[in-house]
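Below is a structure I'd like to ask you about.
Just one protein chain is left out here, and the rest sit where they should.
Moving on, here comes chain A:
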Amino acid sequence: MALLQIAEPGQSPQPHQRRLAVGIDLGTTNSLVAALRSSLAESLADADGEVILPSAVRYRADGLVEVGRRAKAVAAGDPLNTVLSVKRLMGRGIADLTLLGKQLPYRFVEGESHMPFLDTVQGPKSPVEVSAEILRVLRRRAEEALGGELVGAVITVPAYFDEAQRQATKDAARLAGLNVLRLLNEPTAAAVAYGLDRRAEGVVAVYDLGGGTFDISILRLTQGVFEVLATGGDSALGGDDFDHAIANWIVEQAGLSADLDPGTQRHLLQLACAAKEALSESGSVALACGPWQGELSREHFDALIEPLVARSLKACRRALRDAEIELEDISAVVMVGGSTRVPRVRQAVAELFDRPPLTDIDPDQVVAIGAALQADTLAGNGRDGEELLLLDVNPLSLGLETMGGLMEKVIPRNTTLPVARAQDFTTYKDGQTAMLIHVLQGERELVKDCRSLARFELRGIPPMVAGAAKIRVTFQVDADGLLGVSARELGSGVEASVQVKPSYGLTDGEIARMLKDSFEHAGGDKAARMLRELQVEAQRLLEAVQTALEVDGEALLSSEERVAIEAQMQALRDALEAQDGAVIELHTRRLAQVTDTFAARRMDASVKAALAGRRLNEIEE
């Protein structure tokens, strides 16, 4: 794929000038970008002061792409064109999608590489392209905040991400015009965020409980070198399960029938999620669902989630065994992910490791912050000898198919990267002149239980009796966890190699097309694009205000207030007609100003209602 590399304009070295580099946490639910500013790493906010960008992308019929809160808000109304949680689709084949649950609302079409494409109103979009949209927004945000082009980015991936998922992430960055300095495992990034501040030495456990996945990593920090000793986790355990536990309890208590319609189901989960969050602060929360009213105490909530917490602790003990580390050797425990705000989780982790976990960096931002620190170092801004070196491991074993459909491991899991390892094979038939190399990933014995990464052929082996040829297959995994495989017949020197393109990755042709598309998309007239963006923003605000007026105008506004808002809406509509960017911008800002108080009152009302357990849709429709 070397042909497709993009030269970064910012890459010419300029001495004495800080080279701008960022850390990006490309998350399932939310994404963030962070950078080092005046020697402190911090998350960068958008124009509204928001740090978190919901990982939601909506393809609109008018050719525009919306990313973030707005896209997330309308997801239910336009499910086929709004992509949520695209991270779960990264590096997956059509066949894998059935494993991800049946209720994916998208229409899939197959691309030339058997990769699923989402069928949207703007045509087929691969998960890589969707992720690139998110990255593009974050890149723009960073360039605006930092005032220059980026040298590159460190992008974080879950430690359990396999080869295909990593490659897909890297491809997405490339599409977004980002130079990837390094793919960094999320737990490692979190440890860096704490490690640099503390200059500590010792063994660190990173406990990462997100919305849908749980990850545990054991790292050792010595003399500025961070070695990942082991990683593990449970890819089907997260804070969403806490919500389900509460929702099930409500169903039981309220005597609801088990098969609820999807609307009620979603309402219940929202209610449960709000209760969970409230219980992080208070000892009990009042709940109401239809005629039923009740109270959930924190104690009872703790009991509800106990089996889930226990599962995470079990994964911790397994990782400790893999790392050959005793509990008492752990010198710090780092908490990552919003779900670690749950007091019972903190308490259970503290009990297991016999020490209070570190929670002073926002668990939603700690990964991006660690990535930003590492990005700054990799961009060459570190003081010599002071930099932290991160040694990651490969999360899954890599190997080859051998006779009888068996997987022969060449590089076992938890091997420090980068690594190169060779294994010798031989021919099994007289006169055999070619050999098929089938590269696999996984822990199971049988080929059919492992993930197929690539197949390639070594041809031109001189004919010999069976067993006489000696074929050396070399696996090489780089620091990002990406694999290259080469094969060589030692007698004749015949050679073949592949940069492993996962079976479910994109073909070069597909990447070339996407790059072309993205250049066309981005390369248009700048002024026209700006006008379009202003129009979108104006329309977005108009729609939002209109809806709010219909729902809450009566209850929350005086008639004078309402008239003022409606007059400003008309002014903005007129400005849109006139297609003048500056005027549109002015009236958009004015409309935002006159509706500020209204927005605050609505927020208040909805929070009160949620806490009182009223149906949310009584307020929001």
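Quick notes on this structure:
As a convention for this text, a contact is a pair of C-beta atoms (placed from the backbone, for glycine too) under 8 Å apart; a residue touches a chain by one contact, two chains touch by 3 or more; residues count from 1.
Operating definition for what follows: contacts and distances are computed from a predicted model.
Considering only "ATP-binding cassette domain-containing protein", "Dipeptide transport system permease protein", "ABC-type xenobiotic transporter" or "Co-chaperone protein HscB homolog", the record for the omitted chain gives "Co-chaperone protein HscB homolog", by its UniProt protein name. For the chain left out of this panel, the touching residue among A:A45, A:A145, A:L269 or A:V419 is A:V419.
Note on the undisplayed chain: of the listed residues A:V225, A:L327 or A:A350, the one touching it is A:V225. When the omitted chain is restored, the residue from A:R317, A:K429 or A:R459 that touches it is A:R317. For chain A, the list of residues touching the undisplayed chain reads 11, 13, 151-152, 181-182, 222-225, 314, 317-318, 321-322, 377-380, 389-391, 415-421, 476, 478-479.
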